[in-house]
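Omission of a single protein chain aside, the complex is shown with its protein chains in their original locations.
All chains are identified by letter, namely A, B and C, in their written order; residue positions are counted from 1 within each chain.
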Amino acid sequence: MLNAQVEPYERLRENLSQRDRSLREKVMTLEEAASFVQDGMKVGIGGSTMSRTPMAMIWELVRQRRKNLSCSRAITSTDGDILFGSGVSDHIITSWFAQGILWGLSKVMRRHVEQGLARYEEWSHMAVGMRFRAGGMGVPFLPIRSMLGSGVMDQRPEAKPIDCPFTGEKLLLVPALNPDVALIHVQRCDAYGNAQIDGLQFMDIDLALAANRVILTTERIVSNDQIRRAPDQTKIPFFCVDAVVEVPYGSAPHECFGLYEPMLKHMEAYVGQVNSDPVEGMRDYLERYFYAPKSWNEYLSLIGMEEVLEASQRGRSIYND
Amino acid sequence: MLNAQVEPYERLRENLSQRDRSLREKVMTLEEAASFVQDGMKVGIGGSTMSRTPMAMIWELVRQRRKNLSCSRAITSTDGDILFGSGVSDHIITSWFAQGILWGLSKVMRRHVEQGLARYEEWSHMAVGMRFRAGGMGVPFLPIRSMLGSGVMDQRPEAKPIDCPFTGEKLLLVPALNPDVALIHVQRCDAYGNAQIDGLQFMDIDLALAANRVILTTERIVSNDQIRRAPDQTKIPFFCVDAVVEVPYGSAPHECFGLYEPMLKHMEAYVGQVNSDPVEGMRDYLERYFYAPKSWNEYLSLIGMEEVLEASQRGRSIYND
Amino acid sequence: MTDTPRYTASEILAILSSRQLKDGQVVFAGVGTPLLAATLAQRLRCPGLTILFEGGVVGAFVEPGKLPPSTNDQRCTKRANMVLGSADVLLLLQRGYVDIGFMGGAQIDQFGNLNSSFIGDPAAPKTRLPGTGGGNDISSLTNMIVAMKHEKRRFVEHVDFITSPGFIRGGTSRAESGLPAGGMFRVITELAVFGFDAETRRMKVLALNPGVSRENVQDNTGFDLVFDEQIAITAPPTEHELETLRMLDPERLFTA
Partner (left out) sequence: MTDTPRYTASEILAILSSRQLKDGQVVFAGVGTPLLAATLAQRLRCPGLTILFEGGVVGAFVEPGKLPPSTNDQRCTKRANMVLGSADVLLLLQRGYVDIGFMGGAQIDQFGNLNSSFIGDPAAPKTRLPGTGGGNDISSLTNMIVAMKHEKRRFVEHVDFITSPGFIRGGTSRAESGLPAGGMFRVITELAVFGFDAETRRMKVLALNPGVSRENVQDNTGFDLVFDEQIAITAPPTEHELETLRMLDPERLFTA
């Protein structure tokens, strides 16, 4: 029963052989891309904490009122609040879940978990990474040397402690995680989905390889010629990708390396509102920023031109001497 | 006994804690760097086939008449001939060993292996990679799904077939390989050893992390400021590195991505000579190109200005539209 | 057929191999004929064919006259979409992203097992061959096309050593060995095109090359061949195929 969570290899291969991996254009809208995410699916989320969060895609899933998604992410920030608070997800697999170190505990996460409305499944950060990596490698597990002896391991019967058949040492085998869909935001990709990531890549490469479908949102769609001029910088090959959506500022109010830093005034106002009342505060926030706007650009204009420009100025400064 | 080849974790950690990993300049000569390689050691060799071979370091080890080295490399080309033919090595762990597909079988390899003078330990290419990767990750093994059912597996009792504890599937566990020393050639690094690799990286990153010592040879030593301007391009961090040697054309007559292609006239003459007489032909080649020259630059001048320049012209053309 | 252009055995091998590929496929190609045939397919009919190389390359477009001497040379990266580690490009096969593996072969048997390691007893070999390279991984993890010279000593009942597994001992033995995915799909020689029986997993002749008889093929094969019920005759290389091939390999590195 516990083992049922590791996809048998034949099913993984069968899924992949059914998928159209040919070189083809796959540019579409957020609305169209959302059709890859069905209620109850396992959804892997790229980026980490407040960085390269695929916020536009999450925003669309909230608007389309998906539910019962089982989400996984390196580290979960306000994206996790939104997923729980909107009812889109009732299960998050991650290593850390709060709004950000600056703001202490998330009252939204606490309410959902402490009241049993949703599950926060905790793994060590490296274990989350190795679960995606095993999934991307097409193997059912990888061995690690952390979590041993801790309460974190005790809570995770899904992992198997073993004595190493080579050395006799204690090791923990963590099971592969192959999400049904991955949502990943990148700086640029071509119409086929060859994606280039600048700066911190987090666990996105392993996640893209592990998932059975990948939705890429991107700040820019560039030509395939431009990709081919810097193949070192390509981090995700097109045949892992099923949808490409161009969404400038697609991580707002989080950051995207080299382009914009987090929009902290908006974040602070958000945190103040939802932590003072995790039910009404969240309902009001979602209504105002997620359900009401007619488009992503309208959402951005609610965050405000000044804040967006100021975040961009800080974002670009990483390349300044 | 077989398991003895996997380093116990405590010994690995002890070795690393004894190593000076501090930020310090470590520029030295080929002669000085060779002192890290002692007779009988396990030596990992970077690059693959005719690409980014650390030829200058191999040249130095031949001149210093090291012996009984157990060498490992992704794919072995004329470097393997030289290692066997000079007596430096009597054991090579690799997936493919010939001079190059253009020239058929290596008579030097054949003579040594068929006459029992040296051992060619064959693993699949992915298995070699996973052995270095396990070593670099600090785990005793990694699971793979190849080699099963083949003669290659039958020849390798060092690997362990298992039934997966999660899925019941057959898997092969390949043991970690942690060389005593790795020899790696790169396009550029700083005096601390922060190394940037352009183009194909082969298995060099895993190898650098796995080895207990790393000797870097480099086409150029650049400033640490230059490294910090493009941290995405740094592939090996300085604390893995014990020696930095600046050796322009340090892979000759093999290639170095973006700088020079293989010097095929020299290679063809070499192959003709050693395959027509693997004993005398090799002896003569080593005498002329390895023992006689007073310096690496003199070795290059024996290959010849015209060939070096022509290889450079072809090498740089990879960046032409 | 006086209008049929003249071609070498290597040329018909490359051309017939290229015809096995379909546009849109992801193909893992070995050096030599496979690389040449995949590049030929890209130029002729399959602009959306994606070629992967063992050196760590996704989506290469090799330049005419600049065929790489191995799949680990920089020439393999020309106009590539992505470069990555050698182990990582092989892991793409393990995960299942690759449609076809495409290799040459030194020795093959009736179940499509390939030997490139030993002639004679592995403990005291008559000849130590170069070994597997990525061949074992590729043939373990995906569907295979093999292009090779047709000689009796190369087409044997049982290989001396299984370097790259085909269907092992036939029937379900491949899956039982731990290889549930992939397997031999086609073998192309200068004499014929072969497939494998769905049940016994024995090699069978699907089509004869132009001007080749059943007897020609059997005489050059070291085991009893099965012939498909309906044997096709392959269309000869066209002028366009030959011209394009010769443009790609003007120095005849792989088509002599």
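In the analysis below, contacts are C-beta pairs under 8 Å (C-beta built on N, C-alpha and C of every residue); 3 or more make two chains touch, one makes a residue touch a chain.
From a predicted model like this one, the values you see are computed outputs, not experimental measurements.
For the chain that does not appear, the touching partners among the shown chains are A, B.
Here the missing chain is touched by one residue of A:V152, A:A191, A:V222 or A:A269, and it is A:V152.
Checked against the full complex, the candidates B:S22, B:Q115 or B:S295 give a single residue touching the omitted chain, namely B:S22.
Contact with the chain that does not appear here is found for just one residue of A:T94, A:N178 or A:N194, A:T94.
Touching the omitted chain from chain A are residues 48-51, 74-75, 77, 94-98, 100-102, 105-106, 109-110, 113-114, 120, 122, 124-130, 132-133, 144-152, 155, 161, 169-172, 199-203, 205-206, 255, 257-258, 261-262, 264, 315, 318.
The chain not displayed touches chain B at residues 9-10, 12-13, 16-17, 21-24, 136-139, 194, 209, 224, 227-228, 231-232, 234-235, 237-240.
To be clear about the criterion, only the chains that are shown with their structure count from here on.
Under the contact definition, chain B and chain C share the contacting chains A. Among the chains in view, B has its Cα centre nearest the centre of the complete protein Cα set.
The mean-CA centres of chain A and chain C are about 40 angstrom from one another, to the nearest whole unit.
For chain A, residues touching at least two other chains, in rising order: 9, 138-139, 232. The set of chain C residues that touch two or more partner chains comprises 77, 83, 91, 94, 180.
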